[in-house]
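Please read the structure below before turning to the comments.
Note that one protein chain is taken out, while the other chains of the complex remain in position.
Let's look at chain A:
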Amino acid sequence: MGTLIIVWAAMDWYPLEGHWFPERVVENGSIDHLFYCILWLTGIVFIATGILLFWFLWKYDAAKNDQPVVFSHGSHYMEVMWSVVPAIILLFLAIYQMDAWAGARMRRPTLANGQPMPPIARVTGRQFEWRIQYPGADKKFDTPDDLYVTNLLHIPRDEEIVLEIESDDVLHSFFLPNFRVKQDVVPGMKQFIWFKPIKDGAYDIVCAELCGWGHYKMKGQITVQSRNDFDAWLQKTYDEQELSEFSLAEAE
């Protein structure tokens, strides 16, 4: 029955439509692919053991089984079979996924000259908001032309994006469900994540690690747009920031 529910959900049939992976908006689909591989394998094992169990229960019910019990202490051959076959399958799975893991965590995108690609923005988790810092025209962080935004991250489409993530206070976790990205944000550590968005739109930034009572409202938004729109947004937001600083000075 459980399997049926899973199939139902995966097929996107009423009333469970949408009760499956959120829409994927990045180029790399290896996580989804791997999930389905394992789902097929485990699904087959699950159904097979389920059928065996129920068949045995029906067939060897004491109320109707008048045969004497099979007096056996086991079978060496069977033990070897059901150790070796799963071992091969698991080893295959283990090796098969290494590339996807390396792609997600170890192979940071590089520039044409082989240097690691610099982050497009720095995201800092803080109780209970995401602080986002763009390096500005000089491409360096912590200089006077930096742009500061809260909870609103914009990125260009069809480009490899690298983000630097940090935490100011406690553990957070930077989770982009539509991008299949999740990374704990650890205070005292500087970390990089990367992905390549391929679809415009605005999506949720979720905090996936308990960070205190307001954990549930630590919500950000990531917007994917064309390079031109992105540059325009960057310029406009920067101008607003400068303006607000002037007006602040005048008010004093």
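The rule is short, and it goes like this: contacts are C-beta pairs under 8 Å (C-beta built on N, C-alpha and C of every residue); 3 or more make two chains touch, one makes a residue touch a chain; residues count from 1.
Everything below uses one rule, namely that contacts and distances are computed from a predicted model.
Novice: Name the absent chain by its UniProt protein name; which of "Putative ABC-transporter substrate-binding protein", "Cytochrome c oxidase subunit I", "Pyruvate dehydrogenase E1 component subunit alpha" or "Permease" is it?
Specialist: Missing chain, UniProt protein name: "Cytochrome c oxidase subunit I".
Novice: Spell out, residue by residue, where the missing chain touches chain A.
Specialist: Chain A touches the chain not shown through residues 1-2, 5-6, 9, 15-16, 18-22, 30-31, 34-35, 38-39, 41-42, 45-46, 49-50, 52-53, 56-57, 60-62, 65, 67-75, 78-79, 82-83, 86-87, 90-91, 93-94, 97-98, 100-102, 104-106, 127, 168-171, 173, 175, 177-178, 180-189, 191, 203-204, 206-217, 219.
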